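Here the complex is missing a single protein chain, while all its other protein chains stay put.
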Amino acid sequence: MIRTAGLTKHFGRITAVEDVGLDVREGDIYGFLGANGSGKTTTVRMLLGLVLATSGTIELLGRPMPASGRDVLPLVGAMVEGPASYPQLSGRTNLALLDASGPGGDRATRAGRIDDALGQVGLDGVDKRPVRAYSLGMRQRLGLAAALLRRPRLLVLDEPTNGLDPQGIREIRQLLVDLNRDGTTVFLSSHLLAEIEQMCTRVGVLDRGRLVLQDQLEHLQRPTGRTVIRTPDVGAARALLDGHVEQEEGETIWVRADDPLALNAALVGADVRVLELAPERRTLEDVVLEAAEQSGDRR
Amino acid sequence: MIAVELRKLVLSRRTWVTILLIDALPTLVGILLAVTDIGPRPGTGPAFLSAVLTDGTLFPLAALGIVLPLFLPIAVAVTAGEAIAGEAQQGTLRYLLVRPVGRTRLLVAKLVSVMVFVVLTVLVVAATAYVLGALLLGSESVSTGATSVSGTGLSTQEMVLRTLLALAYAMLCMLGVAAIALFLSTVVRAPLSAALGTMGVLVASTLLLTLDAAHVLQPYLPTRYWLAFVDLFRDPILWRDVERGVLLQAAYVVVFLGAAWANFMTKDVTD
Partner (left out) sequence: MTSFNRWCVAALLTLLVIAVPAALHALPARDSDIGASDLLERVRTAEDHPWSGYVQTQGALALPVAEDFADVGALFSDDLRMRAWWRGSDDWRVDRLLVSGETDLVHQHGVTIEWSYERDRATISRDPDIRLPRAADVVPPVLTERLLRDVSSDDVRRIPARRVAGISAPGLRVEPSAPQSSIDHVDLWADPGSGVPLRVDVYAEDADSPSFVTELRDFSASRPAPSTTTFDGADGIDVEHDDVLDIADAANQYAPLRPPSTVGGLDMSSASDGAVGVYGVGITQLIAIPLRGREARPLREQLRQTPDVATSADDTLVTAGPVGVLLTGAADDGGWLITGTVTAETLRQAAIDLARGTTYVGEVG
């Protein structure tokens, strides 16, 4: 759905993005992770043809960008760096104007599509009020509604949960998961690890303008080969698993063991009381920090 | 896209407030003239203003002469200065371009929308002035017909036709202002800068027109032929300056719309 090669952007003498090769596949919820200032937004803008790449190529839905923008962009819903609308007009009018200004917004179905989109983002209650009077969260939802208006095949969302309360964040997350289940590819850029970890199937990490990591989330979170055990009988456990304990911290011990099931059976058989027992997985945070360090070393 | 821009224009409260403000000045002048009956001395003041005391049907023209040199161009500079920079500042520009709206198409739609604003303003001013003139000011022409600048009589039909021509010409004169402001709007970040820049150009143009040393420049100055609408009321009509005025405005549109296009097509939209 999105494929870039050697994507580079200089602003004057500053290099914002360098040699980025994104690969977003159909059906992904792609998490595009990076700190503020890492070049995320510039990359997103390049994908959408707002900023022109200094060098490199971009393919959106199999077509080159920005050359094919007129054909491709109607199939893409986007939210870039926060929502924006005409503050003196109502949300509904804003959506209608935006829909009418470009191709692919069928007039006959417009009112229905606006109702649907407002419903999807939980804004069906509000009406007539000008956007000026909206809260931050409502504007965010309106921006999402604008992106959803033409039931796009690809959603490109930059920090979509900004300004939402926890309840709102969960609603939006659920909405995106539902949309993805119905076939929409989602490209989600965020600086929040947790958000990406909870939702995404595939992750790309941008650090200082370079793509330092890109993989399926489950590959990144593969087991480390250790098992984490919490037990009040730390001493008994240590005695039983002698030599395999790699780390100990209060009631928690890390054990190198191939088979957690066998380990559990052995502990229970030895009357060691087990509170918790699980194979250890790497967290996304570890992965990201590690990748960033490595790329920093390479420089 | 043009239709969308026009809807935005009509839906914006600011459009109407601006038009009302512009309309307020000639209305005030008209009321003052009617109440005090003191006209400007012959040969001074805006065109046609000294004549309206005897002939109220000339007041739409006098009103045009009042708003054309300053009020209307300022309003146009502000409105056209908003065109791109305003959308960018509001953040809506990126959503329009992603929608996608072609950049050239957006520029043209913005220019058209500004010109529609001009047409609306001029028509509102003329209509108000006509009503005011007919109600409050002299009504000599009702009995005797209007007098041309050359002293000959003009039938009501001719008068209406020439007035419409003058209104159209005044509208056209704003094209150059709109094109300059639109270009600046693609260059600067703040809409106010674009408006101020345009006004700077106009002030400079007005100043250079009074300077003999700037003689070679004068035919190219945007405000050079603005007052040529008076020539439409000479008998026979003097087309010379009106023709030049039309060509000059066309040249400004070509040059500045071209520059706006050259600048905006590959501009990185980072707002």
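Note that the chains are named A and B in the order they appear, and that numbering of residues resets to 1 at the start of each chain.
Assume contacts are C-beta pairs under 8 Å (C-beta built on N, C-alpha and C of every residue); 3 or more make two chains touch, one makes a residue touch a chain.
Because the structure is predicted, anything quoted here is derived from the model rather than measured.
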| item | value |
| --- | --- |
| Left-out chain, listing which of the shown chains it touches | B |
| Given B:146, B:174 or B:195, the one touching the chain that is not displayed | B:146 |
| Hidden partner chain, touching residue among B:26, B:65 or B:133 | B:65 |
| Missing-chain contacts mapped onto subunit B | 42-43, 46-48, 50-51, 54, 65, 140, 143-154, 219-220, 227, 230-231, 234, 236, 238, 240, 251, 254-255, 258-259, 261-263, 265-266 |
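Convention: only the chains that are shown with their structure count from here on.
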| item | value |
| --- | --- |
| Separation of mean Cα positions, subunit B and subunit A [Å, integer] | 51 |
| Subunit B - residues contacting subunit A, complex | 1, 3-4, 7-8, 11-13, 90-92, 94-102, 266, 268-270 |
| Touching residues on subunit A, where the partner in the complex is subunit B | 11, 42, 45, 48-52, 69-70, 73-74, 76, 78, 80-89, 93, 97-98, 100-103, 146 |
